[in-house]
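Note that one protein chain is taken out, while the other chains of the complex remain in position.
What follows is subunit A.
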Amino acid sequence: MSSIPAFDDTTQSVIYIPYQGLQKNDSDGVEYDLSPSESYRPFQERDIPNGYELRMKVYRAAWTKCLDRVQAIIRDLHEPVVDAVIRHVHNAYKDILPGLPYCEMPVISVTAGPSLLHEITTRLDPDNDGSEDSSMEASPPSSSHPDTFVTHLFPADRPNIMACMKSLVGGFVDRSPDGLEQPKRKPSTSLAPYDIELLEAWYDAVRRAHEPGTPPQLVVLLHDFEQFDPVVIQDLFYICSLHVPSLPLIFILSLSSPPTPSPSYLHLTYPRATLALLRVENFAVPSGPGVLDDILTKTMFDVGFEQDIVIGPTVIDSLSDFFTRHNSSLDALITILHLAHLKHFDDPLTVFVHDDGNLSSLLLQPTSFPFLDHLLTRISAPPASSSVAPSPTHSTAWLNQSVPFLLASIDEARTGFRTKMRKTKVALGLMKRVKEFMLRQGWRSADERSQVELMFEALKGRLGRDGRYLGTMVKKLPAAKLRSVLEDMHTFFQNMPSHVRRDEEPARTKIVAWISELASESESSRSGFVVQLAGMVGGWLTNYFQDNLTSLEECRLWDIWYTGNTPFPSEMINPNIRASIVSGLLHPLDYVNLDDVRQQQPELWELPDTSILFKRYLDSGKMINVYDWFESFAVVLESQKRHRKRSKLNGNNSKTISRKGKGKQRQVDDVMDEDEGENEEDEKWKMEVQARFMRSLHELDYLGFIKHTGRKADHVLRTVFDIAD
């Protein structure tokens, strides 16, 4: 244990305890120190040696690519808001309504996550980029003259007005106003470090240093504004408002609540007297389902971006469900995408996601044979839904396949999958384009599916009907509209990146040809030729959609790049607390040994102490007599002791048994087989049973299963009933 987390620190909302493995127990002789990568090895029977590490490397590359993309999209979304905030900061003391009775203090409330704040900070104060790190605030002074000075206040360490003012004033005056050496302040005879007059004096110096230019503005960023004590902030605002506008202070509040549920957090929390001092301006980043649409479309179905892993419809479904139902934050979205990526790399085959030339030597090792075997089976098996009959040599073809050949066919499958995915993207984009065009023409549609749902359908290969319908509609278009739809399609193809455009050459030439044919026709005519042409275009569109909007699972080895219909483990990010605890207590062994799936129920004595106690708890009535409970617990422990003794006499390895117990039990197991000193042993055993009982009882108590009434001696109340086993 290198570092003990600060559990007593009440300002921390989350404490991370890194898994360091169990300590080696010498008396036991059992190696418990399993690193996570060793303890969790799915599909080990068909993995290559070191497969986990190799896959993790691939995973990291794939996920980084996806994450970068998502973050770039989010940055684009945030850009206008950041611009608006910056503009507002710069004009805060210029755009003042004339005739106001007193100067208001500009306050900007921003509803956004930390990434946006970070962006705002870097834009406002590029020299001093210590946005999240308060120790950086006292960083070396900037040589140039910045337009704004930024200081940060965090709620955790600002319990009172003195600390708050101290960090506000200190955040500014720690930076030298003119880039020169800071004058020394005597702590006793100078102004107190929390005195705003100090800031005034400092700002005077700043103003002189900036002459003849405009003096900078002072921006105060209040992070997690909801967490601040309103009483403190009330005073803070009041004190600062007394010094406006001689100190051009601007407050930026980072709120997590939306600004508009009437009335907003500020109005609910702060009295009118405080609000009257402020000029509040609200900014919010776009949120809600629209953002989800935007991000998913641009990561998944953008022809200009080629993701490594394609997320399957079930994941999209869970993602959109979680996003709309539970948590519409972007962090939740990223977490789910992350988890989907991570889970995908459980499969040993995913080591082939990227083209990696170093694998062939590894595959030749004898330990990789199960893996190769599996791979060979997958490659030689005919595609599941292919209508093409297997070639006559199929049954014997596997005989002359070598490792390089295998790798080459994987490469081929990869290219095939990528092309297929690209074609799907293009087809979906074209479909959207044509549909939008038709809607613009006043075409009524009962289709209210969102982008996300459309994606879902496209991945399932279920958009065939839509394609046919669109084709039929296009067939009925008159000449002028037909021309504009063709031109629309043409620009769509024209705007694609060049490598995609090359693939779509046939489609493009067709469209160009049709346009030129139409050019000779008059605008409004609906001659036979136009009808015929419209029929051709419509037919082509139908076929195009039909060919390209099919399920990705028709590709060879699709499951390397596509998560398909594998269910998303939503229980992992959003479990039911009570159900998880109860099932953990009822089936503890399922959680301990993941790979070792038992067929039959384990005996009661095999379970850990707390589980034994819990089983007995479920058997009892509304009130439990603690002594009876103890007695029944002792009986189980007695039988446990007997079984262990027997298994030991049978020469069984003690390791397998002691694995099931808890840490404390292990130490006593070794002592048990001593026969001498029967009485002393007995005494010791009784003590042990009692200790183990108390420990388990307290554990259940902590979990909230017991209520102490004090009305009846030796009795406790049950709190949980009706557990379906």
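In this text, a contact is a pair of C-beta atoms (placed from the backbone, for glycine too) under 8 Å apart; a residue touches a chain by one contact, two chains touch by 3 or more; residues count from 1.
Basically, contacts and distances are computed from a predicted model.
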item	value
Complex member absent from the view - protein name from UniProt, among "Rab proteins geranylgeranyltransferase", "Origin recognition complex subunit 5", "Dynactin subunit 4" or "Ribosome biogenesis protein WDR12 homolog"	"Origin recognition complex subunit 5"
Touching the absent chain when the full complex is considered, from A:Val150, A:Leu198, A:Ile336 or A:Ala534	A:Leu198
Of A:Ala156, A:Leu275 or A:Leu363, the residue in touch with the unshown chain	A:Leu275
Contact partner of the left-out chain, one of A:Ser188, A:Asn358 or A:Asn679	A:Ser188
Residue among A:Ile15, A:Ile577 or A:Leu649 touching the omitted chain	A:Ile577
Residue ranges of subunit A at the interface with the undisplayed chain	95-102, 104, 161-162, 165, 177, 183-186, 188-192, 194-198, 200-202, 204-205, 226-227, 235, 238-239, 242, 256-258, 260-263, 265, 267-269, 272, 275-276, 278-281, 287-288, 322-328, 574-579
